[in-house]
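Got a structure for you, questions after.
On to subunit A.
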Amino acid sequence: MVPEELVERIKSLLGDFAKEIKIWKNDYIEVEVDKENIEEVAKRMKEFGFDHVKDLTVVDYMKEGFFRIIYNLGSYDNFELSYYIVGIAYNIPRDKPVTKTLYYIYTSADFQEREAYEAFGITFEGHPDLRPVLLSPPVAELKPLRKDFVVKEDPEIIAKKK
Partner candidate 1 sequence: MSGILDIIIKIITWPPLWQLIVLGLIVPLGVVIFILWFERKTAARVQRRIGPYHVSPKIAGGLQLVADLMRYMFQEVIIPKTVDKFPFIVAPLAALILSIVPVVAIPFTSIEAYFPIDMSYSLIISLALLTLSPLFIILSGWASNNKFSVIGGMREAYLITAYELVAVLAFLSAGAITGSFNLVDIVEAQSGVKWFIILNPLAFAAAFIGVLLSTSGFPFEIAESEHEVVAGAFTEYSGLVYGMNMGAAYLKRMIFSIMIAVVFLGGWKPYTPGEGFIAGYLVPSIVILVKATILMMIFSFFRAVYGRYRLDQALDIAWKILFPLAVLGFGLGLLEAYLGII
Partner candidate 2 sequence: MPAKPVSKQVPSRGGIFSKFKGNIEAIAIGVKFFFNPQRFTLIYPKEYIKLKEGYRGFIVLRKDKCINCGSCARICPAAAMRLIRLPFTDPKTGKTRMKLWPIINYNRCIFCGYCVDVCPTEALYHVPYHDVVYETMDVMDLDLEEFQKEPEWDTEKQGLPVKYVVDEKMGLVKVRIKEEGEKQ
């Protein structure tokens, strides 16, 4: 199956929900949807054959002022689909990082939503156990993966003085 074919099928599956579909490097398909429709989209994608969340990526676009949440879906059971990763992406405003959980559709998103919660401070409404998973609570307060949390590594390659 060529990626264009999969894109056509996803288009017919999602209809108006899919705002924009992009193919990156032949095997990564990014589907942009609205925050409101995410649960419906996830349900349809799961029925279509993308049976687990490979990973949940959040990208912070600080200048543009939004977080982009990408559920990268993969397939275990369907050989043809398993070649591709479909990223269901939607944006939420940076100043109000609240969205709905997909925990009840994809159990595999459980810990990853907790990770996004601790690193970006995004609240997934309806998640039954939204606690930090990797960081300790005080560190999670700082939302370390946001772009305004700046890590200072000494960029100087010339030694100050020995």
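Regarding selection, all candidates are chains of the complex that A comes from, given by their letters.
Just so we're on the same page, contacts are C-beta pairs under 8 Å (C-beta built on N, C-alpha and C of every residue); 3 or more make two chains touch, one makes a residue touch a chain; residues count from 1.
A quick note: this is a predicted structure, and the numbers were derived from the prediction, not measured.
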item: Direct contact with subunit A in this complex, candidates 1 or 2; value: 2
item: Interfacial residue positions of subunit A with respect to candidate 2 in the complex; value: 153-154, 156-159, 162
